[in-house]
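All protein chains but one are shown in place.
== chain A ==
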Amino acid sequence: MEQALLRINNISGQLTGKCPFKAGGGVEAGKCPFKGHGVEAGKCPYRAGQHLDQSKAWSLVNVTPTVTTNSVTPIKVLVTGAAGQIAYSLMFMIASGQMFGPYQPVILHLLDIPKMADALKGVVMELQDCSYPLLHSVVATTDVQTAFIHINVAILVGAFPRGPGMQRKDLLKVNVSIFKEQGEALNKYASRGVKVLVVGNPANTNALTALVKASDLPPSNFSALTRLDQNRAQSMISEKVGVNVDSVRNVIIWGNHSQTQVPDVNHGYILNYPNRGLIEPIQTSVNDDKWLNEQFIPLVQNRGATVIAARKLSSAASAANAIVGHVRDWLLGTKDGEHVSMAVYSDGSYNVPKGLIFSFPVTCRNGEWSIVQGLKINSSTQQKIDATTKELQEEKETAMSFLN
């Protein structure tokens, strides 16, 4: 692990308490592992907040074709739950350039619990053995502080899994304590422009918890993953209509990444259907309102369980692919005319009260998302939106009660 730590090249600034890069943690007089800063014996002259990395993640990403990426500043990406299955698919996708494109080098920060340290070492070996030109370096650690330093993107996959007999309330409670710590770490150590994607469930409420504890950071930089549900919904439509999945566009997922999620095809369309050069609304192409109203939504909601039943393992690769899509579209922007689903900080749009992490259709530009406005919502969809809102409000209340 130590060898991986030494590969950090562009650190500036220090942190309160112990310097994580000095053996023993204390700071020696006159010596500072970071160039250019004098140090008094025992004292760290930099308080949290000073000398923190100010870069904005989106503006860091280099999309200009370049012969050598040696002079491109690497982007720092944290993946938690790094010894787990989703991370095993995800980190190789990131290292290969799928998330930020072929001209942007990456520094991976990998965090997991001490019990998983050996497995994490094994994954680092594999990352090295992949010989990825875009992988600048890897920091693999079980220490939260080390993991969160100056990161530009945080993908919080790790969470406490639901055990047998565990009630939803118990699950919320244990995850609140994890995401409280991670929100605080983001606040203290991450780049000020860090973009956060929470995957670990209950994703929406975990994201909200982190957001609340990261009071210096803009709420708009916190999101939760509903892209997998969107991709699954598109997949179900493509199977029903008999087209390539890639032809199905602008399917929306509203609300909570849970059983109350609302897959909505009323604003979506199918490309090159029924013939090349044409575009047709999904509802028309499907031509089966009964199926849309009765079977489609449960199909999407149950897709995860269906994959597990078939594979005997969870849908790690498709989750990783959705994560890559979510972050890539957020930072590199969505295409004209297209929107994607992200669970983001609600602002009152579509009758959803402010202050929830709620999945909306968004467009992305210059590293910022905007909720697509003005979509007509029929009464049946609005009812479902209200139900998922209610669930999120209850989760929020429970979570906040645990925080206090």
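One rule holds for everything that comes next: a contact is a pair of C-beta atoms (placed from the backbone, for glycine too) under 8 Å apart; a residue touches a chain by one contact, two chains touch by 3 or more; residues count from 1.
The rule is simple: contacts and distances are computed from a predicted model.
Only one chain is not pictured, and the protein name UniProt records for it, out of "Malate dehydrogenase", "SURP motif domain-containing protein", "UDP-arabinopyranose mutase" or "Alkyl transferase", is "Malate dehydrogenase". Here the missing chain is touched by one residue of A:Gln234, A:Ser285 or A:Ser359, and it is A:Gln234.
Only one residue from A:Val61, A:Val123, A:Ile282 or A:Leu356 touches the chain missing from this view: A:Val123. Across A:Gln104, A:Gln301, A:Ser315 or A:Ser359, the residue that sits in touch with the chain not pictured is A:Ser315. Mapped onto chain A, the interface with the missing chain covers residues 3, 88-89, 92-93, 96, 98, 118-119, 121-123, 125-133, 135-136, 228, 231-232, 234-235, 238-239, 244-246, 248, 303, 306-313, 315, 317-318, 321-322.
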